[in-house]
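The other protein chains are all here in position, but one chain of the complex has been omitted.
The letters A, B and C name the chains in turn, as written, and every chain counts its residues from 1.
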Amino acid sequence: MTEDLDVAKLQRRLAEFAAARNWQPYHTPKNLVAALSVEASELVEIFQWLTPEESARVMSDPDTAHRVTDEVADVLAYLLQLCEVLDIDPLAALAAKIDRNERRFPAP
Amino acid sequence: MTEDLDVAKLQRRLAEFAAARNWQPYHTPKNLVAALSVEASELVEIFQWLTPEESARVMSDPDTAHRVTDEVADVLAYLLQLCEVLDIDPLAALAAKIDRNERRFPAP
Amino acid sequence: MTEDLDVAKLQRRLAEFAAARNWQPYHTPKNLVAALSVEASELVEIFQWLTPEESARVMSDPDTAHRVTDEVADVLAYLLQLCEVLDIDPLAALAAKIDRNERRFPAP
Partner (left out) sequence: MTEDLDVAKLQRRLAEFAAARNWQPYHTPKNLVAALSVEASELVEIFQWLTPEESARVMSDPDTAHRVTDEVADVLAYLLQLCEVLDIDPLAALAAKIDRNERRFPAP
């Protein structure tokens, strides 16, 4: 993993981007979760009329692949900004959740 | 960053968890984006009646802090699983998006 | 249509229910649209892992039928409360939209 693709570095770039535009007052946790859910819905919109089979082939069309990738980036951007303002470590949160799920739902 | 908290390693753990339970047939891109948006809404639900000021203090209550962290983990889990099935690198997608936004929206 | 099932009467009952509990301060348009989207996602949650075919049979299981009907009621409740606070007539809004769509997208 290059330094550019480090979660903490991406959070720093997002914070600097927002600060340079004086967006911090808008970035309350309440607003960030709303924005996160809106971006997640923009992903859903791409898939809403597709059959399961069509949805599995979505990356074979370059334009749709670009749209999907772009919306994934938007979801991750708001998730990381939310984690920044709430001081949550997203990777640690997920690792803890997987640990918990492995105990709660043992594999058959 | 410890190895446990590496995105690729978390994706591998999520994939193994799903495979051990034979969940892959359910994990179409269409279903994963739906699940992602449902988890994002569960985050919104925590904040929906809060004032902006209350939303900024949400981590000071341990129970709410735990719920928020847990939902953040769920959102990230589905986002990483979606990226896995679509072969998208989420950190590269976000880095490219920030690059693009920096060109499109120059800081004042 | 009986008087009980009149949109305006349902809006009046919802407004009285909220007023009796002093919920009006929470019922800003911003909060009501968040609540509406959360309820819509609770509907999605019921369907998220179903195949298209399973989704078409969802009312044949009485428990699921009850859950779906209940979530439909919740979505409609927040939509009507939003319309009340914004002074929007939802049926007129929809009739106008259908008119517009019939002009914009002539049937083949």
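Quick note on the criterion: contacts are C-beta pairs under 8 Å (C-beta built on N, C-alpha and C of every residue); 3 or more make two chains touch, one makes a residue touch a chain.
No experiment lies behind these values; they were computed from the predicted model shown.
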Task: Touching partners, among the displayed chains, of the absent chain - done: A, B, C
Open item on the list: For review purposes, identify every residue of chain C that touches the missing chain, sorted by number.
Closed with: 1, 4-8, 10, 13-14, 17, 20-21, 28-31, 33-34, 36-37, 40-41, 43-44, 46-47, 50, 52, 55-56, 58-59, 68-70, 72-77, 79-80, 82-83, 85-98, 101-102, 105, 107-108
Task: Residues from chain A at the interface with the omitted partner, ascending - done: 26, 31, 34-35, 37-38, 40-42, 44-45, 47-49
TODO: Spell out the interface residues on chain B facing the chain that's missing from view.
DONE: 34, 37, 41, 51-52
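Please note the rule applied: only the chains that are shown with their structure count from here on.
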Open item on the list: By the touch rule stated above, which residues of chain C touch at least two different other chains?
Closed with: 34, 37, 41
